[in-house]
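Some chains omitted; the rest stay in position.
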Amino acid sequence: GRLVLKGSTTVLPIAQKISEAYMAAHPDVKISLSGGGSGNGIKAVVDQTADIGNSSRFIKGKEVKLATGKGVLPVPHRIALDCIVPVIHPDNPVDDLSLDQLKQIYLGKITNWKQVGGPDKKIVVISRDSSSGTFDAWKSLVMKKERVTPRALTQPSNGGLVTQVATTKGAIAYIALGYMNKEVKAVRVGGVKGSAETTLNGRYPISRPLFMFTNGWPKGETLDFINFILSRKGQALVEEAGSISLY
Amino acid sequence: MTFSIQRSIVSGRRGTTQKLWFTLFRVAAAINVLALFAVILFIITRGLSAISWEFLTQMPRNSMTEGGILPCIVGTASLALGALAISFPVGVGTAIYLNEYAGQGRIVSVIRFAIANLAGVPSVVFGLFGLAFFCTVLKMGVSLLAGALTLGVMSLPVIIGAAEEALKAVPDTYREASLGLGASKWQTICRVVVPSALPGILTGSILALGRAAGETAPIMFTGAVFFTPDLPTSVFDEVMALPYHIYVLATAGTHIGETRHLQYGTALVLIALVLGMNLCAIILRSRLRKRSRV
Amino acid sequence: MTQKEKNTHDTIIHAKDLSLFYGDFQALHEITLPFAERQVTALIGPSGCGKSSFLRCLNRMNDLTAGTRSEGEVIFEGKNILEKKIDVVSLRRHIGMVFQKPNPFPKSIYENVAYGLKVNGITNKSMVASRVERSLIQAALWEEVKDRLHKPALGLSGGQQQRLCIARALAVEPEILLMDEPASALDPIATQKIEELVLELKERYTIIIVTHNMQQAARVSDTTAFFYMGKLVEVGNTNTLFTKPVKKETEDYITGRFG
Amino acid sequence: MTHSESTAAPHTPAPPSERVPRETTAPERGSLTGRRTAVGEWVAESSLLIISLVSILVLGLIMLFLILEGTPTFSFVSVKEFIGGVLWYPTDEPPAFGILALIVGSFAVTMLSSLISVPSGVMTAIYLSEIAPPRVAEWLKPAIELLASLPSVVIGFFGMVAVAPLMQTLFDIPTGLNLFTASIMLAFMSIPTICTISEDALRSVPITYREASLALGATPFETISRVTVPAALSGITTAIILGMSRAIGETMVVLMVAGGAAMVPESLFDPIRPMPASIASEMGEAPFRGEHYHALFATGITLFLFTIVFNVLAMSVSRRYRLKG
């Protein structure tokens, strides 16, 4: 059989790990996997060009309407949790920002690191493309629905954010936990470090569930695949991919 | 006749002015060539280490952080060839009509206007068009066929231009001689004009092929995908493509840092492909020029 | 050639009140000029006077230039060949043409001569071969090329190329041969060969030749027509015209006062 | 000279049976007015004409589909707000669909890049056509053509990984992904266009002009600046317009090195988000036939109109030129 997965770049590392393990266990199954962002994943399910649409946000009302108009019933499956971590260049001494400071930075009100206790350096605000799930989460959890400054640079993926922050001294961005690496430095939010633990115990303020969407209740191969993710083994792989397992 | 003012020696103030300006002209030319070499050298030195037999012949593995780029190569080749298969007959036919039959009528000026504007349409607009028309209305979805068609209509003006130039280069005396012998127009075109223009037409087509192979924006929404585990088996399959692969690995990928060498390697393969085709065309053309001069 | 003898020849093609326009520019002004069968007529005149334009009316070659328009008649085989309904393809088989610059196709010598036969549907190999040979013999080229028939025609010298073009024109057996300065790009020896050829060919063909070399006109032609600024100034027996021109312009031109 | 036989009725050759080979005399020919073979020629010409119409069809379809998918935008945002609004928040609740910042970004990057590409391209063209020894020109021209054939994604990639970091350290600016870097990279995309078309224009200036000038004791430079370039000016203008048209529509370079901030730039080193970049990066994720999708098509219309204007301008300049020449 053949499975097509599309969508969220946040979910991508998880989906990748799971797929490789799944294909190893079921050599007859071919899994095709691509990113593009959450909107893309949901769109793919609606257009029926994918069996599974990955998304780092819940489906929007408009998308449901569009889907039902085409006779598609998108069914969400929570497959993991994630926290969004603000990251800065490793040389930057700042290591804690309050939620409000983050908001002010992304509103374009705070423009220099010295305003938040850092060096005298312009802040380079980097954001995700507006249709990504991560951006969506950031907007509701940090920005409280206010608009990110138009001055913000944009990147189409978590990976893009990481490389740009790693090469830009004054940069700040926000990424999914799974993408953390040594090239960038994570910033605590209100004194809380983003991690599996703080997310699960609810202390870390910027976290969210990750989803896979299917058209109707999954059957056959798709069902098998979803079940595999939700299994103990699958959730271990979720941890390995850097995200947070559901249990 | 080649015109050359190389050997003029000018003295005095006018000579100094001239020297100054000529130096400027030379520098401008040199910078452009240097830019070319800078890009090529940069890609070669960084990308060479990534190139191996495996890189060229294997599927990507492990979230595309390992393995090869075979599907991209196959995808790009099929997209470009597919595009040519569409644009070549239409383009050459149009060129023959415009150069051999058309007078100065209303239709012809509309055709010429359309071609000139088609040549100026931004590639991303072709992408939008392909998405709206081929993918959606003609229900091809994101597929090799839709991508090739989009690239095909995009390279149409290039082929028409090249073919028309080749046909223009056929001396009128050949046409007159043939018609003067009682050959019909169509016979003249088939037996004298097109055979004489063929090498030039082919050269132009290779150039168009190279250009189609290097385009990204038109296939972004119409034919190319981030990742597909199979080589295309039908024209309705989605494909991976070298230019899009570079783009996603470099900006939209998940492991941008780790895949740098693959990005350089892919870029090297792409420019080797495109420049190789161009070089072929240029060499072919200069051969032709030399031959036709005799 | 006396006046009397000339009159014994029938008119084969006859331009009547022929005017030609390139767009708004009138290149020919009401030319009336009959051509006698199996005679050589030379068209002379200064550069730009319309010699080529006139010649190219006779086999409708001007059709190929966008924006041309003609008025008047050219009668051939009882029909006005300027009419729309005329089949120009078969017309040009009756009226062959040789151009100023030798223009063989980039094919072999044999292919060049056979071309006209092939496009006219003659595919029988032995028939084509015999016609190619005959044409090359007529064009006085056979001896020089018979061992290299399948070599590229472009390898021949200029004079040989021009004779090849004549052979190519003869292969389709036209009745009239139009020649536009056929020797002007050639050296003296090649020129002489072409002139001899013209004199020989007039046994079987009607020849209309444009030349800017007045001595050449005097040597090869029976009748000479002098064109000036798109008008036919004078036409007559070649000897008469060169010795006793009627018009002042003619005299000025043949005595080299301009051109 | 245009070949046209439209005045004559088309014909094909006679079938072999009708062409009795003539021995010596006896002209047994097909009649001069026969219409027997018109069909083949007519079929050939008409099918070629139909093929030629494909170009019109394609351009028409492009316009049609841009309009079909783009105009629904104006049911939820007025044309004035769309063109004049500076806020581009297509996914917000409520969304803002103002593309002025994108238009300004496109223009800024096009203008700035032509400040580089026009002098550089024209001077290279002058060098190639007027000064370079034939042997040098023989090598240089293909090099410039190769520059044109470098895929835009490779130039964008090069800009991103090599030029942007360089700019960052060189000018000590917060980020190398900005208007300035994008302009430089874009300049290299339009230089070949400007250079080759200008060179053609210069070459088509009759050699007799140059000879006349030189024979009067003008220096080669005086000849170039006072005679050759003025005579080629409209061709050079066409080249410049077409080069700018190429720059404004170029996608990958601005997508990768312009920074992607939908703001009206205030300095050379501000990031920008030109129209093509916005379309390319957002189209993939815009819900099918949602507001965002339509707004991107409307942006496409805007971009298309700009390039059409450039093209028509170029055509009218070169037509004037042809009339004069």
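Letters A, B, C and D mark the chains as written, and numbering starts fresh at 1 in each.
The rule we apply is simple: a contact is a pair of C-beta atoms (placed from the backbone, for glycine too) under 8 Å apart; a residue touches a chain by one contact, two chains touch by 3 or more.
Here the structure is a predicted model, which means the values were calculated and not measured.
S.K.: Taking the displayed chains as one copy per kind, can you state the stoichiometry of the whole complex in terms of these labels?
M.R.: Whole-complex stoichiometry, label by label: A x1, B x1, C x2, D x1.
The rule is simple: only the chains that are shown with their structure count from here on.
S.K.: So how far apart, in whole Å, are chain B and chain C when each is placed at the average of its C-alpha atoms?
M.R.: Using C-alpha averages as centres, the distance is 47 Å.
S.K.: So, what's the distance in Å between the C-alpha centres of chain B and chain A?
M.R.: Roughly 38 Å separates the two chain centres.
S.K.: Could you list which residues of chain D touch at least two other chains?
M.R.: Within chain D, residues 1-5, 11-13, 37, 284 contact more than one other chain.
S.K.: Using the touch rule from the top of the page, what residues of chain C touch 2 or more other chains?
M.R.: Residues 64, 66, 89-90, 93, 119-120 of chain C each touch two or more of the other chains.
S.K.: Please name which positions on chain D make contact with chain A in the complex.
M.R.: So the residues of chain D in touch with chain A come to 86-93, 96, 101, 165, 168, 174-175, 177, 259-263, 270-271, 273, 281-282, 284-290, 292.
S.K.: Please name which positions on chain B make contact with chain A in the complex.
M.R.: 62-63, 141-142, 225-230, 248, 251-257
S.K.: What does chain B use to touch chain D in their complex?
M.R.: For this pair, the touching residues of chain B are 1-6, 8, 10, 14-15, 17-18, 21-22, 24-26, 28-29, 31-33, 35-36, 39, 42-43, 89-90, 93-94, 96-104, 107, 110-111, 113-129, 131-133, 137, 153, 156-157, 160, 172, 175, 182-187, 189, 207, 210-211, 213-217, 220-221, 243-244, 246-247, 250-251, 260, 263, 267, 270-271, 274-275, 278-279, 282, 286.
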